[in-house]
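First up is the structure itself, then whatever we jot down about it.
Shown here: the complex without one of its protein chains, the others still in place.
In order of appearance the chains are A and B, and numbering begins at 1 in each one.
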């Protein structure tokens, strides 16, 4: 397959990629290159698509995402996109890290010192789960509390804002509208602005397709309106 | 892997494929072979599934879809199913086109003369977006207008009916119910009959699974009822 296969088969798509995606979208100042790399990589892992995964993982490293942060993203996405998605991403990361002679001892520890639980926000979350599941769904609720919110989310390998960005990107990439409001609110509580959230959705549209982006913006609009009141 | 692996492992599935899918569904007169090929190929690209992609792309060519139309489908689906889906399909197209000695200069130009904008339908669409997003989501709304509805959709490489068929198939294949009504209405405005739409969903069921087909038929029923009034 020659390098310019796309230009041969679909010159229009190549032109859109160059003129709009590369020369316009990626250069808009509303979101920096590191954030753009982080969300695009998260979306690719969440969709389990590998054609450009290596290229975009390398781009993320070049744009300031640390190898240890990619490791932590992969762990986060095992829980928010699926186990095999994470395994496939870990294989690509292994290759790149070895090519770049990354010291694998820099990877986040399996059992680091965790951040303290924010008991108020956790009580709020438990109320929402209770409202959703009532007295049913105890096994899922238990693992959600013990493994996710009292462990995974408290790991120091990613800042809370980055962890939320990665999680929201995965939800958007897979069209999981029902789970978006909680995580978009959390991302905004952790420092994501409305303009950045809108910009994130516009960039992701070019990778995950317009239908998923439109669903996401509809949910985001409701979240923004809710926060405005 | 022997050619008849399916017959060895799951003779029932092989029998359903032969007796129902090949001998019955594909031969129903309500939708012609070219349309059936177009929608099945679009669904495979939209789901990023490659096992039978080459076979069905060749079938589409044999049933009268032109290489330039496959090129244009790929560009359309980059925006309606995702970028990597389009890249993967472009690779398969590159192989087939070279095997068949297709003149690559026949591919649709990157910047052709566009059809005129239908300002009335475009105003209607902008109203719907405004209703959905309010004053938020400007970046996505801007690219939707500039790149999609004032450019991509006006390209001459596919007839409006074919472009709509491909788009609706992608939405059905990925279970994007919320985005279906607009595009199914557009397809019907562009000449798709209710009987053809129903037939499309029934055929796709065998490729994308019953759950996606049932979601699609529920949405289609609402669209049909709405048009009837």
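Assume a contact is a pair of C-beta atoms (placed from the backbone, for glycine too) under 8 Å apart; a residue touches a chain by one contact, two chains touch by 3 or more.
Everything quoted here is computed from the prediction, not taken from an experiment.
Q: For a quick check of understanding: of A:56, A:97, A:206 or A:224, which residue touches the chain that isn't displayed?
A: Only one listed residue reaches the unshown chain, and that is A:97.
Q: Out of B:26, B:149 or B:206, point to the residue that touches the absent chain in the complete complex.
A: Only one listed residue reaches the unshown chain, and that is B:206.
Q: On chain A, what residues meet the omitted chain?
A: Residues 48, 71-72, 74-75, 78-88, 90-91, 93-95, 97, 104, 107-111, 132-134, 136-140, 142-144, 147-148, 152, 155, 157, 170-171, 174-176, 178-179 of chain A touch the chain absent from view.
Q: State which residues belonging to chain B touch the missing partner chain.
A: Considering the whole complex, chain B reaches the absent chain at 1, 5-6, 8-17, 20, 25, 28, 30, 44, 47, 49-52, 175, 194, 198-199, 201-202, 205-215, 217-218, 220-221, 224-225.
Basically, only the chains that are shown with their structure count from here on.
Q: For the identical-sequence pair chain A and chain B, what's the CA-based rotation angle in degrees, nearest 5?
A: The C-alpha superposition of chain A onto chain B needs 120 degrees.
Q: If you average the CA atoms of chain A and of chain B, how far apart do the two points sit, in angstrom?
A: 28
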